[in-house]
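What follows is one structure encoded as structure tokens, with my remarks underneath.
A single protein chain has been removed from this complex, and every other one stays in its place.
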Amino acid sequence: MSTRLTTGGARIARNKPVTFTFNGKTLKGFEGDTLASALLANDQMLMGRSFKYHRPRGVVASGAEEPNALMNMGEGGKFEPNQRATTTELFDGLVAQSQNHWPSLEVDVGVVNNAMARFLPAGFYYKTFTFPKFAWKHVYEPIIRKSAGLGKAPTERDVDTYEHFYFFADVVVIGGGIAGLQAAKTAALSGAKVLIMEQDPAWGGRAVVDGGMLGEVPAADYVSALVAELEGMDNVTMRNRMMGAGVYDHGYVTGYERLRDHAPEMAGPRHRLWRIRAGQIITATGAIERPLSFAGNDVPGVMLAAALRDYLVMYGVSVGDRVVVVTNNDDAYRTAIAVKKAGLDVPVILDARAEGGGAIAGEARALGIRVENGKAIAKVTGGKRVKSVKICAQAGEGGVLEEIECDAVAMSGGFSPVVHLWSHCGGKLTWDEEHAMFRPDAERPPKGANGEGFVVPAGAANGVLDMGVGLADGDHAGRLAVEALGLKAADANLPAFDQAVEAPLAEVWMMPQGAGPKLRAKAWLDYQNDVKVSDVQLAAQEGYESVEHTKRYTTLGMATDQGKLSNINGLAVLSHALDKPIPATGTTTFRPPYTPISMGSIAGEARGDVFQPLRRTPMHDWHEANGAHWEPVGHWRRAYCYLQGEETPHEAVSREILATRKSLGLLDASTLGKLIVKGPDAGKFMDMMYTNMMSSLKPGKCRYGLMCSENGFLSDDGVVVRLEDESFLCHTTTGGAERIHAHMEEWLQTEWWDWEVYVTNVTEQWAQVGVVGPNSRKVLEKLGGVDVSKETLAFMEYTQGKLGAFDARIFRISFAGELSYEIAVPASQGAALWDALYEAGEEFGVTPYGTEAMHVMRAEKGFIMIGDETDGTIIPQDLGLNWAISKKKEDFLGKRAQKRAFMDNPERWQLVGLETTDGSVIPDGAYCVAEGDNANGQRNVQGRVTSTYYSPTLGKGIAMGLLHDGPNRMGEVVSFPGTDGKSYEAKVVSPVFYDPDGEKQNV
Amino acid sequence: MLILECPYCGVTGEETEFHGGGEAHIKRFGPGSSDADFETYLFMRENPKGVHFERWRHVNGCGKWFHAARCTMTLEVFGTYSAQTFEPPKEIKDAISAKRPGWSWREFS
Partner (left out) sequence: MRRYSAFAVAREAARFHSGWERAWRSPAPKKKYDVIIVGAGGHGLATAFYLGKNFGITNVAILEKGWLGGGNTGRNTTIIRSNYLQDPSAALYEKARSLYETMSQDLNYNVMFSPRGVIMLAQTEHEVRGYKRTAHANMLQGVTTEFISPARVKELVPIINIDGPRYPVLGGLWQARGGTARHDAVAWGYARACSDMGMDIIQQCEVTGVRSSGGKVVGVDTSKGAIDCDKLGLVVAGNSGDLANMAGFRLPMESVALQALVSEPIKPCMDVVVMANTVHGYMSQSDKGEMVIGGGTDGFNNYTQRGSFHHVEETVRALVETFPMVSRLKMLRQWGGIVDVTGDRSPVIGKTPLGNCFINAGWGTGGFKAIPGGGWATAELIAKGEPGPLSAEFGMERFIEGRFIDESVAAGVAH
């Protein structure tokens, strides 16, 4: 059984007990425990079920590489699936549940897949489930989907908050082990601004666990002194519980800081995502131990040797009373020795190397541990817990020599440097024959904005596994980094150390070497996704020869651990199957993040009300207080209509239109874009921007203008006002202000940069109110000031001056077809102007109206709307707007484009009005059908509706639309089939339904 | 995420401060031009693997358009320069030559 020892445990505080629950059971641990160590201390070896076969799984590692011990954590709005028990710090009240089983962890029906495993090899689903055809969707897929997935889906809104933090550093060190700490120190001493981060709560990495001397002091003390020294330096920022998540182009790094995962009672955000720009990045991310591939290597109780040692040394947890150690290198001997010294039994060390281990093997023997060279595990017995191992010769096919009872197995297949962050942005790897590992190729680093390398690997992440040499390598990395930044590297005074003398590792990719199919089908490579040696061999046999094919065919390395334990072993098995050397077989691409990071942290603060900025007009509060039914228009919020009492939006719109046409309406038009174009060449520039001739417009006059893209399509429209000789005010659509401003700037800066013209966007500097209706003039006259009489201010004219107390620009323009004025005042006066107009208008029954009433009224007048009549494929000629296209100008944007064959073409659909024969409203978006089908069997069409409304003014449905040869088909009745199954018959009419002669706006 | 230097305001900023504007040094063809020239002007692009000249705007900054010489394979930036020129300045071409001897792009090399 696994249990807590009475002594030991450098990280735990035995005087601070902590209570938590696992699958409803209340358990105890200590402060400093991880969930995994606390579960082991409570003899809870079984921690999960695998993905495909639902095999019982125990914890196998002690850190971020853990594939098995994943938990559903927390409850309600704090629930989160797939949390690794090995990196979850224990806290009082922690609630964890194991995953992927039914009805319980101990008794899981899904394990039937395990019994069927032989019928479910890699890729079996590509070969089956195709018959009968309907069954995939209705029978097989639902079953597969139910059994897929790991943790439960959260159901509630996240109650935690997250934040982003921006940081700049000369040198960013990722990893706070001995190499990282030393690299940070060297860089800091050299004058660089340094950030060092460590994913673990504690600094020092393996050196703290494995001990040894650095200079005169034990490694742990050396680490403490280093940390204290760095903490005392002003140019160093240190963060623990922060993982280097990803390295991106040009030295961009994301750091994932888990602020409250270990202490939920603390106030503040749960995670903080650091967005860092680094001059140089040092990856001191350590190395990960590899499992060995023998049959039954997934039985709970089989663990990485270093992890077993971690639990013992750091948490005072014994994983088993009798621990068999199996290895191909010297490091695992440390585990055997630590176990033995803790008073537990190591029945045997199985060293796969025929020559056995180095000096440390003698040390183990001296402690009375039996060491067997050239031996291997043929098979582990046990279901939910290791019972014994069957021993064989590594060189053979698995003939059992002896069976040894034990309750834990510590395995070590060597180490793989953590090269992920080196590789994220294109750093290349080289195969190190001696240590059988990929390590960073210093000649081919990821390259930054200047084409030079910006990542330096250090320590174990650089393939340097020895502590002392790792320290020196950290110093070296620090020096390289500062020198790359043009600084002079300072001397860091490294301590003296003895390099451990180790026997070389032997490559062992399968155990035993000649394992037959039966054993290979029980030798796991990827624990979480249930990929075995036999699966990779099958992939190779079937021609899935590239690493990426094999990976995808078998799902090797695609689980939540992203293959941290399985990638190299799988690659080795594949290269053997293909009879190619490992480096020639290749390696997979590493993608950010290093371990999964919360979506919450990626989204940051931007959620709910602050999801995106909200633009409000100066009159926003009035609308809000008076029943505004909002419509988002870009980032603006505009009133669609104003609801009174119990009325529906449709009723409100009708009321607003009738009141406006009868007497007086008010429209908040502040969102309309307002651009000033100014300068000696303004007229020439306006002539290029607009299809109309604008240079001939007289100051004080307004003109409706059209803008096209260089590709010929209508992109925006609006009233242009010549304020002064060299100054134009261009109104744009609400959505168009920023776009058109940018468009103008682009042409000015990149094509006609010698023209003297300046453009500025004053949209938000002005509040604008449309005063619309037969009584509009009377209201303005009530306010007093500027003369707005017919004689002084004619239709399409502009004036400015005091309107009552307001500094007003008054435009006599109309989008509704009534006598109407648009009044612009400085934004600060907007709310007061609105109030004043509303008060003055009360005797006329003033009615504020929203965007929908505006749309309907303009449609009644046959005015086009950008975004309704246009959609990016429409040219002005389609809309009967030839009158607005200057024939005199040699050039304007879009002119050349409109001469192309498909544009200068009478076959294009043309704008018409449409009146249903029964007064009904044609559905939005309906198409007008023609006879027959096209070559692809689609019904032929000859037009479509662009705007369609119920007109309260006319008491019937009206529409605008595009129709083939439309203007020549007045009076004809055409058909618009609706998706509602009805067909709408409509008569082709003029698009101007209301006041065709414009008498009302001209009064 | 790229870092670019705006040649106008001298600010070195994050990619999110800028807005990419496609290929640089495109000659405008207006009324009277041939169909082929007009098509080339609007649509045909170098889209090279390697050295490229492109337009950017310092949209969340000084608002100015400028040009960048960049490698599309490595994202290395050889330099940025004014948009108000018909060809890359000599120092930019030299900077590219130092890193990519023998490069060429349209009529430039």
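Labels for the chains are A and B, by order of writing; each one numbers its residues from 1.
Criterion: a residue touches a chain if its C-beta (ideal position, glycine included) is under 8 Å from a C-beta of that chain, and two chains touch if they have at least 3 such contacts.
This structure is a prediction, so every number in the text was calculated from the model and none was measured.
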Contact partner of the left-out chain, one of A:150, A:619, A:767 or A:885: A:150
Touch criterion as defined above, residue of A:30, A:252, A:294 or A:950 at the omitted chain: A:252
Full-complex contact with the absent chain, from A:46, A:207, A:425 or A:556: A:425
Absent chain, residues of chain A that touch it: 51, 78-82, 118-119, 121, 124-131, 133, 136-137, 141, 144-146, 148-158, 160, 162, 246, 248-249, 252, 254, 275, 424-426, 517-518, 521, 534, 538, 541-546, 548-549, 552-553, 555, 558, 560, 562, 589, 591-593, 596-600, 602-604, 606-609, 611-612, 614, 631-633, 640, 711-712, 867-868, 871-873, 897, 900-903, 923-927, 929, 934-939, 941, 944, 977-979
Hidden partner chain, residues of chain B it touches: 1-2, 15-16, 19-20, 22-23, 35-36, 39-40, 42-49, 52, 54, 70, 72-75
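Note that only the chains that are shown with their structure count from here on.
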Length of the line joining the C-alpha centres of chain A and chain B, rounded to whole Å: 29
Chain A residues within the chain B interface of the complex: 248-252, 277, 426, 447-451, 710-711, 742, 745-746, 749-751, 753, 890-891, 895-897, 899-901
Chain A-touching residues of chain B, taken from the complex the two chains share: 1-3, 14, 21, 28-33, 35, 38, 42, 55, 57, 59, 63-65, 71, 74-77, 83-84, 99
